[in-house]
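Excluded from the complex is one protein chain; the other protein chains are retained at their positions.
Think of it as A and B in the order they're written, each chain with its own count starting at 1.
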Amino acid sequence: MGDVILTMKGIDKSFPGVHALDHVNLEVRKGEVHALMGENGAGKSTLMKVLTGIYTKDSGTITYEGKEIEFHNTREAQDAGIVIVHQELNMLNHLTVAQNIFIGREFKKGIRIDDKRMNEEARKLFNKLNIDIDPTAMMGDLTVGKQQMCEIAKAISHEAKVIIFDEPSAALTESEIEELFKIIRDLREQNLGIVYISHRMDEIKVITDRVTVMRDGTYVGTLITKDCTKNDIINMMVGRVIYEDPKTHSMVPDDAPVILKVENLNAGKMVQNVSFELRKGEILGFSGLMGAGRTETARAIFGADPKESGDIYINGEKVTINNPQDAVKLGIGYLSEDRKRYGVAVQKTVAENTTLATLDEFVNGILIDKKKETEIAQKFVDSLATKTPSVDQLVVNLSGGNQQKVVIAKWLTRNSDILIFDEPTRGIDVGAKSEIYKLMNKLAEEGKSIIMISSEMTEILRMSDRIVIMCEGKITGTIDISEATQENIMNLATREIG
Amino acid sequence: MEKFKNSPIVKKIGLNRILLVGVLIVMYIIFAIISPTFLSYSRILSALNYVYFLGFLSLGVTFVIATGGIDFSIGPVMFCCALVAGYSLTSYGVPMPAAMVISILVGACFGIFNGYLVAYCSIPPFIVSMASMNIAKGLASVFTKTQSVSWPQSSAEGGWYRNLVKMGNIPVGLFIFLAVAVVCAIILNKSKIGRYILCLGSNKEAVRLSGVNVKKWEMTAYIICGTLAGISAIFFVSAYTTVQPGYGDTYNNEAIAGCVMGGTSMAGGLASISGTVIGVFIIALLQEGIMALGLNKNFQLIITGIIVIAAVYFDVMGRRRKN
Partner (left out) sequence: MTNQNTASAAKGKSSLNKLGGQKFIVILVIIGLFLLFSVMSPNFRKYTTLVSMLDYSYYIILMAIGVTFPLITGGVDLSIGTGLICYSLVGGYLISFHDFPVIAGILVTVLFGVVIGTINGTLVALMDIPPFLVTLCTCMITRGLGSIIVGGFGITWPNAIAPGGWFRKIFKLTIPTDGKPRLLPIGIIWVVLLVLVMSFVLNHTRIGRYTISIGSNKEAARLSGVNVKAYHVLAYTISGLFAGLAAVAYSAVFSTVQPGSGAGFELEAIGGAIIGGVSASGGVGSVTGSMLGVFVICLLKTGLPFIGLQANWQQIITGLVLIGAVLVDILKKKRG
C-alpha cells in the first residue's frame, strides 16, 4: 500500500426527508483495493455519486492527490482520473468494442475515423490488462462479463488513478469473476487506488486490503481485511438498533393449511430450483441482498416473466400460470417494488386504479357503475386510511405510501388470497410504514397469505412468521422467526468464504 | 385570472375547452367580418359538411392516440371504404343499405389489420400506418380499376342516403355526429373498453400486471378507429358524392389536429371526446375561412401542420414541467 490518494472526510448529504449521508469518511491509498460495504440503502452509491460529481455534498471535504477538489459532473471527475465502472453497463451494442472504448474521442485521419488505430490502441489496452477480447467484435455479441472488461478498459484508457467498481460481479460467472480479480490485482500492482463495492463476503476476503463499512448513511468503521472475520464485518453491517419489537414467534396456527406450494421453479440465472410453501395466514419474509433473485421469483410465480420449469400448487391443486391474467384469476396479487412503473396508472384516479383488476364486477351491462366504484374505492380509502381528498384524485398527486395503499386496495377488491408484497415500504416515510405493517398484520389475521420481499432487516424481523433467504438465485435457508437473528440471516444471504 | 381558473364551473368544464370554444367563436367573428357570407345559413351548412366526415375520423383516432399509438392511415382508409362500397353500389347493383354496411365493414377490417399488427406483433404504429395507408390506396384503385366513383344524387334511386347529412334545410348530420360523439364519450369515459384503453395508454405494464388482456384492448382501439373511418366514408359521400382513388391522406393530419388540439395527449392515457369535437369544428371553420379568403386547400395543409406541431409541443412541454 502506498500513499493516500483520496480522502473523503465528514461528507454530509440530505435529500428532502432523508439524511442520506451523515458525516461519512473514506480513505483510499495507492495500490490498494478498498471495499465499501453495507446493507442495501446504507449510502454506498450516494457516497460514490458525491465523489464523481453527480451529487453535490452539503458539507465535508474531498482531498485528491493532496488538493481539495469538488467535481460538478462525471466528465470533470473522469478528466481528473476518477472513473466509475457501473453495475448497469452503458454500452452501445451496435458498435464494436474499440468504437465503444473511444466513443466521443475517436482518432481521426483527415475526416476519416481511424478505426485501425483505435483497434490497435484497444488491443494494447487489453494486452496491458491481460484481457482476451477482440476489439473488432460487436459489443452486443459479448457476454456481460466481457462487456464489463471493456468498461474497465475504457476506464483505464482515461488514465485513471482511482477506479470505483460498483458491484462488478453481480452479473458475472465464476470464471469471469476470476478474470476480473486478475485484472484488479494487476491494477493494484500499477499503483491505482481501487474502491470495490460488493455484497459478497467471499470476494471481499479474497480481493480487498481494507474494508469500510457503512450503515444507514453513517460511517461505522474501517478494518484491515486479513485481520478480520466475516462475522466481524456482518456485525458492523447489521449492528443497527431495532426500535420496534421484532416478532418473537410465528402467529400461524400449527394446523394452518398450505395455500401455495412452489416446486423446483426455474427462470433464468436469477431463479434456480426454488421451492417453498406458504401457509394460510402466514407472512413469509423473503430476505436476501440486492440481486438475490427474489423479485424475479415473484414475477415468475405471477406469470409476469416466462418460467423454464417448475410446478405451482394452490390449495393442493396443480395450476398453470402463463401470464398475469392466470395468476389474478387464481387469486394472486402482486405489489411491485416499482409502483410507478408496474403498480399504478399515475394519470388515473384513485377509484380507477382501485378497480383495475376487478372491472368486470363494476360493469352494469356495458357501462361502469360509477356509484358502486366510488363506494368501494371510498370504503378502502377509509379502511386503509388512504390520505386523499377524494377518490377522484389522480394517483400522481398522492404520496408513495398512499399510492401503495391504492395498490393494496386494488388487490383487496379482487379478494386475492395470496398477496406478494415486493418491498412494500420502499420510498415510504416512517409514519406510513407502520400503517402498512399494521395493515399487513390485519390481512394475515383475516386469513390472507402474504409473501413479503424486503431488503430491510428490521422489516423482515418485525413482520415475518418465517423467513426464506435467497442468495444468487437459490434459496439458501428457511428460518422460523423464533430462531432468526440478523446475524444468521446475513450469513445465509452472503456466500460462504470458499 | 387565478380566480377564474379556480372557479368550480371552469374546473368542471376544463380551462382548455373553454379556451378552445373561445378560439372557435373569435375565428368565426373574424371570418364573418372579412366575408359577410359567413353569416348566411347555407354557408354554415356547407362548413358543417366538412365537420361530419372529419369528425368521425377524429373521434376514431382519439381512441388510438389514447392508447399511446397513432393511426395515419385513416384518410385513405376512409376513401377506400367509400370507393369499395360505392363501386359495389354502382357496378354490382348492391342495394344502398348493404353498401353502407360494406363501407363500415371495410373500415373495421382495416382496424383489425392495424390493431393486430400493433398489439400482437409489436410493429411500431407509424410503420403499420404507413403500410396500411398505401394498401388502402392500392386496394381502392385495384377494386375500382382506378376510376372515380360517384354515389347517387339525391334525386336518383337510393339517393335517400343524402338525407343523412341534410334533410331540406335541417342539418341532420350534425345531430347524428353529436349523437355518435356522445356514444364515443360514454365508451371512452364510462365503459370498460374506454377504461382499459385509457389505463393502458397511461401505464401498459401496470394494467397487464393487474391481470388484464392488454393486447385485446389495444387492438379494440384500432378497430373502433377503423369502424368510424367506415362511417366517416358514408358521410363524406353524402356530402360530396364523388370519390377519387389515390387520395385521402390530407385528412389524416386534419383528424389528428382536431384530436390533439382538443387536449388528447400524444403520450397516451389522456383523451377528451368533447375536446376533439370542438377541435374538429375549428379545423372545419378554418377550411371554410381559408376558402372564403380566396386561398386554396394548400394553405389549409400548411396551417394544420403547424397546429399539430404546436399542440404536441405544448403537450410535451407541459409534461416536462410536471416531471
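As a working rule, a contact is a pair of C-beta atoms (placed from the backbone, for glycine too) under 8 Å apart; a residue touches a chain by one contact, two chains touch by 3 or more.
Quick caveat: nothing in here was measured; it's all calculated off a predicted structure.
Here one chain is not drawn; of A:12, A:70 or A:115, the residue touching it is A:115.
Of the listed residues A:3, A:141 or A:159, the one in contact with the hidden chain in the full complex is A:141. Contact between subunit B and the absent chain runs through residues 70, 72, 117, 121-124, 126-128, 130-135, 137-139, 141-142, 145-146, 245, 249-250, 252-253, 256, 266, 296-302, 304-306, 308-309, 312-313, 316, 320. By the touch definition given at the top, subunit A reaches the unshown chain through residues 74-75, 90-97, 99, 103-106, 108, 111-113, 115, 132-134, 136-138, 140-142, 146.
One rule holds for everything that comes next: only the chains that are shown with their structure count from here on.
Centre to centre, using the average C-alpha position, subunit A and subunit B are separated by 47 Å. Chain contact summary for the complex, subunit A toward subunit B: residues 302, 304, 323-325, 327-329, 334, 336, 341-348, 352, 356-357, 359-360, 363, 366-368, 370, 410.
Within the complex, the subunit B residues that touch subunit A are 186, 190-192, 195-196, 198-199, 202-203, 205-213, 269-270.
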